[in-house]
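Coming up: chain A.
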Amino acid sequence: TSGGSTPSPAASQPQGGQGAVADPGQLPRSETLYTTGTQWGPPANFNPIREWDSAVGTKGLVYETLFHYDTVNAQLKPWLAAGGAWSDDTTYEVKLRPGITWSDGQPFTAEDVKFSYELGKMETVPYHDLWNWLEGIEAVDDQTVRFTFSQANYQQWDFNLYSRSIVPQHVWKDRSEKEVLDGVNENPVGTGAYKILRKDQDRVVLQRRDDWWGKTALNMEPKPRYIVDIATPSNEVAMGMLLQRQLDLSNNFLPGVANLVQGNFGLTTYYNEPPYMLSANTAWLVPNTTKKPMDDAAFRKALAHSINVKQIVESVYGNLVRPASPTGLLPQWEKFVDQDVVSSAGFTFDTAKAKQLLADAGYRDRDGDGLVENKDGSKIELTLIVPSGWTDWMESARSIAASAKEAGISVTAEFPDFNALVEQRTEGNFDLLINNERQLSNSPYTYYEYMFKMPVLEQQNTVNFARYENERAWDLVRDLDRVKTDDVAGMQKITSQLQQIHLDDLPVIPLWYNGLWAQHSTSAWKNWPSSQGNAPKTGAVMWRNWFELGGFETLTQLQPAGS
Partner candidate 1 sequence: MSLQVSDLRVHYRTLKGDVRALDGVSFDLADGEILGLVGESGCGKSTLGKALIRMDGRMRRTGGTVALDGEELPIDDDRRMNDFRFRRVSLIPQYAMSALNPTRKIRRLVAELLRSRGAAVDPAELESRMAHVGLPPAVLDRYPIELSGGMRQRMVMVISTLLDPSLLIADEVTSALDVSTQKAVARALLGFRDSGYVKSMIFITHDLALTHHIADTIMVMYAGRLAEKAPADVIVKAPRHPYTRLLLDSLPEVGVRYADRRLDGIAGSPPSLLDPPAGCRFRDRCPLAGEECGEDPPVTELAPDHHVACWKA
Partner candidate 2 sequence: MTALQEVTPQEREGVRREALYFAVRNGKLLTGFGVVAVLLVLGLVGPLFTDVPPNQYGPRPMSPPSAEHWFGTTTFGQDIFAQFVHGLRSTFAVGAIGGGIAAVIGMLVGFTAGYRGGVVDEVLNMLTNVVLVIPALAVLLIVNAYLGIRSVAVQGLFIGLTQWPWAARAIRAQTFTLRSREFVDLARMSGAGTWRIITREIAPNMSSYLFMTFILLFGGSILIASSLDFIGLGPTDAVSLGLMLQNATQWSALQLGMWWWFVPPGAAITAVVGALYVANVGLDEVFNPKLREL
Partner candidate 3 sequence: MLRLDDVTKRFRIGALGGRSLTAVSDVSFEVAPGEVVSLIGESGSGKSTIGRMILGLQPITSGTITFDGRPVRQGKEFYRGVQGIFQDPFSSFNPVFKADRVFAMVKDAYFPSVPGPEWAARVEDALRDVRLNPGQVLGKYPHQLSGGQLQRLLIARALLLEIRLLVADEITSMLDASTRIEVLNLLAELKSRGLGVLYITHDLSLGTYLAERTIVLRRGSVVEMGPTGQVFGGPLHPYTRELLAAVPRLHQPWDDATPVDTCAYHLNGGTGVLAEAGSGHFVACARLSTCQ
């Protein structure tokens, strides 16, 4: 635990306040939510197709999806859709809610849904691969859309149902591929609860639409009349603003925030004790399995045993994250973890065991420098890369290098520029790296797809950076995709086999669960999500693609601090 001093609360008072309402240029503090941690620079576009860099709230607050996904109860939650069902094995029918209108007053219809999914036919649209197994879409009537599949990938389809923004056909229909992919989409017309009020270099201001359909249809209303999302260039600035109470929600990684949560600063997090945050994704150590000695599962296992994750969790993160289970499956997927497999094939930090495994596999220290050599006697000198500037990972990488050395494996941490790292990762010219590019989702399918995706290409862009090839595993992953999403047992059967393969072969080594960083100030808004009592259990997060995973619901549960 951290000793040290607990800083005293700042003397400053919240700015703004009731007196300011008279000023038209000033947003009333009690009706405005200030957030940060998603956007790191000027808002660039309001294009919901650009799910990775559109301005905060573009998808989720302005544009909406057919469904949301309830991470607590692990089920789809009808949103623009009133409901959806498989009418046969390869046909899915969506019923839309009646009475929804676009922000320009036009009615929202089945044609809009058809149009939006058909945008994926353009090669450069990110969900283009949907059309590898989707055959066609039919707007049966204004409220009904029918999707016909050549191959029904149930798991993936659910993901697509809550991930794809629906855009208005009447506005978008004449847009070229270039505009669809690269357009700024100024003045977006959406169905969502907010509209963009203005933007500036360092902020986006959203204003609630009081005619939003969900008010009546869902009986929900997001409480803040205004949301100001601030682009803070760095975490410490966010921390300063939180302390000044100019900020209500920070989705930044704020090291040492535990001290503030314990202190009297009016700051809260989901848990009021370690790990403080919900988990958002798994950080893995990715070995390049095409290189020696990482091509040897025994070596990878030894490496896994050598890593002192606990030290990283405690020293680097100050207990803001929790160590990952050997399977790496997020806590939300706990029901898929096969404890038998874990206890028989799992690994823990154990330097002695690591040494033992190395010795058993034939990696011995021949020249007496305390470091093992390859089976053929050549030196092992591995480098572990993380992007320069990613401080917590840099520290973690140093820690991994040190503990691996303890076990006799020579690992050096290096911090190339992000771009250079991406290139090495894509080309496969690395030894070890840390990666966490899969978030929580509706299905462990996405997790295993990342791990086992085949075929391994010349360039690996987003998945299977380890370049691990195992036909059986990939077949299992695809089988998993074809299990209906309500068939939990069927899914479990497959995932436990996948876990066996994972833990036997360790194509990636799960390290810890990165947090769903969210620190909230109670000075203006209360009823933030918390593990305690009947506070909301959703994530308080503005990150892109997380509104559908509970972020939006959180907004509806907030209460002004004064009430």
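How were these picked? Simply put, all candidates are chains of the complex that A comes from, given by their letters.
By definition in this document, contacts are C-beta pairs under 8 Å (C-beta built on N, C-alpha and C of every residue); 3 or more make two chains touch, one makes a residue touch a chain; residues count from 1.
Only a predicted model underlies this, so the values are computations on that prediction, with no experimental measurement involved.
Chemist: Could you sort through 1, 2 or 3 and say which touches chain A in this complex?
Modeler: Answer for chain A: candidate 2.
Chemist: For a test of understanding, state which residues of chain A touch candidate 2 in their complex under the given definition.
Modeler: Those residues of chain A that touch candidate 2 are 2-8, 234-236, 239-240, 243, 254-256, 259-260, 311, 315-316, 318, 388-389, 391, 395, 398-399, 414-417, 420.
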